[in-house]
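Not every chain of the complex is shown here; the ones you see sit where they belong.
Letters A and B mark the chains as written, and numbering starts fresh at 1 in each.
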Amino acid sequence: MGIVLGEDQYGKAETRVVRVYRDSDRHEIRDLNVSTALRGDFDAAYLTGDQAKVLPTDSQKNTCFAYAKERGVGEIEDYALALASHFTDDISSVTRARVDVDEYRWERVAVDDVGHAHTFVRVGHEIRSAAVVIDTGGSVKAQWVVSGVRDLVVLKSTGSQFTGFLRDHYTTLPEASDRILATSLTARWRYAGTAVRWGEAFAQVRQILLERFAVTYSRALQQTLWEMGSAVLAARDDIAEIRLSAPNKHHFLVDLSPFGLDNPGEVFHADDRPYGLIQCAVAREDAPDAGLAWDAPASFA
Amino acid sequence: MGIVLGEDQYGKAETRVVRVYRDSDRHEIRDLNVSTALRGDFDAAYLTGDQAKVLPTDSQKNTCFAYAKERGVGEIEDYALALASHFTDDISSVTRARVDVDEYRWERVAVDDVGHAHTFVRVGHEIRSAAVVIDTGGSVKAQWVVSGVRDLVVLKSTGSQFTGFLRDHYTTLPEASDRILATSLTARWRYAGTAVRWGEAFAQVRQILLERFAVTYSRALQQTLWEMGSAVLAARDDIAEIRLSAPNKHHFLVDLSPFGLDNPGEVFHADDRPYGLIQCAVAREDAPDAGLAWDAPASFA
């Protein structure tokens, strides 16, 4: 009938791996959410139901757990690279592997101002992420590492305006010379290579994003994102591109005049929906091709 | 420094539009969640904060509401096409518009077995969706329509096996000759054109997906998805491609033997995470190029 299988991938999503390091009485913990996705010579599984080349998703899950012991989780980028390499190198039917890892932050509970040896409290609203793609379908084994942060919720109570915008037939918005600017930032950055101290890089990027958000006088969320993204690239040569997605979490000034009260930027209603959504990429002009770095499962459906 | 703005888009997400038709005493309601995303000549907004060409997301929201009155919402594909055309045709800085619409299902409340004139109850777990992209950046105005359904939760209590799969060092999964197969399906299909009776097409595709899931003896979720997708293309010439994303919602047989009970496929534990995730595209060999049809906001971050 001229109907053919297009792209496909399969894997195990959201394996919740917790790794405890107990090399001394002072334990360390790492708390991860791991997803794997494989591509390769899997047409038969679709077309005839033949599973002979299909590594079960259950085995992929087992591998995530076993590698947490065998290799350790180290930085999540290294852990994802090890897993992706394993799938492409050791499973003959696999030509491409993608591994996504989210990491949740914990801190030691302070007891008499000293961090406890084996008790931890979840901190932070945001999640650190890494996404690795390794592809062996070409002449050379290629790999891409994207690190990121999401749910990084920030707010400026002043230092933001929105004026001089285009007005059409449907525009009623008044200009705002002083407003709250708030967002729940998702940032993901693509490295040019893999010789990176991932943890240091993450901390530095996160800090730059926060600082630029703070010190930039915002003429629009677009401009703020550009300032944030370009500062990251300016600071780190090893990052080729950064993509930012920022919902504009609207805070509406409440009209208190019916109650005889003025409201000079003091009382706001934090609204849920709708929200503005600003998304942009900032890249190095001479950046290597993105290849499959951004090849997200989401593009499927 | 050689740092440049890459792709970008902005818009208003999740405007919750409810439209009541009260042409007679027998009202109709439509309940939508609408998101718009625009691209075009917006570099200045990022690079200098100049908003002169930026149509506020608030105006986009207003347009969603106004069009629900002026044009009506009709089928959500038509409503999305009208909105996207407006943005590209009437706003000079816009060269590409994407409009996503989700629709929630309501039925009339039955009173004495007759549907009530103006009272409705939410039904169905699943959501109907439409995504339209219109691009005027090329020599001709191009447009793409993708319709879909998501959160369509289905389950087979038998007629599913998983055997003959690849076993590696990390494989412990036993073969299953009879198991529960359950998924929460997301399906999205791309039309070859726009001369389509959208509502009829949606109902037919949904029914085919359900029937194929039901009658296919499953040798793997992969094969079931292929059967579902190819049946849709076989039935409708106007659909060029369908993409399916299916979490394998695992139901584990509970071991009741410690209690002196056998369990021949009767008692299961429905697990949350991890889950298998199978994703594939099924396309017509002679399908027109996908162009920007799948150009999702998610690719940004």
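Worth a mention:
As a convention for this text, a residue touches a chain if its C-beta (ideal position, glycine included) is under 8 Å from a C-beta of that chain, and two chains touch if they have at least 3 such contacts.
Everything numeric here is computed off the predicted structure, so don't read it as measured data.
The complex is a homo-oligomer: 2 chains are shown here, and the full assembly described by the structure file contains 4 identical copies.
By our rule, only the chains that are shown with their structure count from here on.
Relative orientation of subunit A and subunit B, expressed as the C-alpha superposition rotation angle, is 180° to the nearest 5. Averaged C-alpha coordinates put the centre of subunit A at 23 Å from the centre of subunit B. The residues of subunit A lying in touch with subunit B in their complex are 1-16, 35, 37, 42, 45-63, 66, 90-91, 93, 148, 150, 162-168, 170-173, 186-188, 218-220, 222-223, 225-226, 230, 233-234, 241, 243-245, 247-248, 273-286, 294, 296-301.
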